[in-house]
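Shown below is the structure under consideration.
The other protein chains are all here in position, but one chain of the complex has been omitted.
Then we have chain A:
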Amino acid sequence: MARTLTFAAARGLARSRLNCACSLTHIRSLTSATNENNINQHYDVIIAGGGAVGSVLARLLLNDNVDKSLLSHRRLRPLKVALLEQRSSPPSLENIANTSSKTKHTPNARAYALSPTSLSYLGPSVLQRLQQTNRLGIYDSMQIWEHDGPAQLHFAGEDLNEAVKSGRLVDLHGLIERNNDTEQHQKQQQSNRRPWLGSVVEDAPLVSAVWDELRNDERIDLIDNVQITSISAPSQNTMGNVEPPPPVEMSCTRSITNEGGSKHDEECTLSADLLVAADGANSFVRRTLGSSFPMITHSYDRKAVTCTVELDVRKGDMARTAFQRFLPHGPIALLPVWNSLNNHDNGAPIYANVVWSTTPSEANHLLSLSGTEFITTLNHHLCQGPNVNPPLLSNNNRGMPHIPIIGTIAKEMDSLLRTANTALTMGTWTESPSRNFFRMPPASARVVGSIMGFDLKLSHVQQGYTAPRVALVGDAAHTVHPMAGQGLNLGMGDVYSLSELIKEAVDSGMDVAGTGLFLDRYNQERMVKGLGTVGGVHGLHELFRCSGSNSSSGIMNANALNSGGNASGVESVVGLGRSLGMNVVNGLGPLRRAFAEAAAGAAFSR
């Protein structure tokens, strides 16, 4: 029956998602396949993995960018894209939002902190819908402090004003309100707009909202419940020859549920000019093409514990702030969620997202706690202000030679550094009182949902993000420590860069991977960025690991934590230096703004 369908009719059916396979069958009549079940289809781009990174890439590819020159409106041809997803396609955002209002849904802990630049890649309509369904956790201020020093670091939305004004950073307010408001209303709001530092978005609503966009677009085939079974990519020596390299070919098994509820598997063969691996840290595509993609891996020997908490509204206010306190084994972050509608005044509970990175043993201890025990431990470790630096030389001069002169010099240095640090701390308080006073994070009342734990690993592809006709994006290419919230932002940067190059190839009438040109450029752009971020976050992790307190002062021994512990001399110096560094960054406006802009994903000034 499907054979008789016209191209358009097949696509229409695919849109209605009654039977997605129909869209694949139109080619069968052309190729006269011998096997009835063998479906062949060629795409310009196949994206393996319909999660956050993969679906945003699809959206970017189909987006006719309005800001670009007139040329890009007249796209060469509908780019033919397929998005393969192993699981069933996600429910629509309205479905998620509706069930939550009926059954007292709470935020899911599986969430990302997205920078303003990453948020802009979602597009105005996705952002609007997430905002209107209250699925954004916006923060326009950020407070970072340490457990064993006086330093604190405050970022505020105002730090990004300059970048937004000069066009180096996207104006999210403008993007979201572009279609909503009248011009007059916009002008009124322009004055008191505070740029966001970012927003926490749960995985499920994010993916649903992007898929909703894709469902409305006939240029993409959404193929769910599909498992790639084999991939054959062109070898390196097919590149640069007179004959163009062959396409990537892959076999898939798709499980189809009939209307009666019975299931059957369907084999299909797909080919593409470009295969994009967006299938996560354990990427099937990368592992299948293993020889092309050796990985650098490093275990942080850390585990993250994450959950959603309901805040005790009597004890402190969240107010669009992201809190992060550094403990000896890693930071605790308390991030806002579901605050985009500001409906907390009418008694709705206020939720927050907790991400606590620590050693595996401590993490396992946390995971073993009951809900109330966990809340007590959390409040105890998070709701504390900055501390004074521990003495550089501990009382028993451990690790230091007993030579009088050196001891004296060290003592002098110690007092000098502490004076400088305290002066800086005091100095920054006077600069702008509204910004620099320490704010105690709100206390948590109870855990909602379950507490989850996952191992933290650094990984990065060794040689490059690409093989002939294959590109890796997101976690398939790299994973980082979540302390800087850069994981998904790095992946969003990958897909934006790749989508621009694919569009350039299409606009130029070129096969995107027929020559090495575009993928080489993608690799150059992202390798620098990826290694820089992975390395930078790793450096930050090492820096904070060298804290002033002895490494035994963990949460299982809460008293040691507050006493300052017995640090060795070197670690004390590093800890004090870090403390000084944080104060310097906090105190020097231009330096602080540079950090804020880098985290927001602003373009560098030229």
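In this section, contacts are C-beta pairs under 8 Å (C-beta built on N, C-alpha and C of every residue); 3 or more make two chains touch, one makes a residue touch a chain; residues count from 1.
Following the convention adopted for this analysis, contacts and distances are computed from a predicted model.
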Hidden chain of the complex, named as in its UniProt record, picked from "RNA polymerase Rpb4/RPC9 core domain-containing protein", "Ubiquinone biosynthesis O-methyltransferase", "MMS19 nucleotide excision repair protein" or "KLLA0B02112p"
"Ubiquinone biosynthesis O-methyltransferase"
In the complete assembly, which of A:256, A:517, A:540 or A:598 touches the absent chain?
A:517
Out of A:174, A:246, A:371 or A:453, which touches the unshown chain?
A:246
Given A:282, A:419 or A:508, the residue that touches the chain left out of view is A:508
By the contact definition given up top, give the residues of chain A that touch the hidden chain.
7-8, 30, 42, 69-71, 74-78, 219, 239-247, 273, 504-505, 507-511, 514-517, 520-521, 524
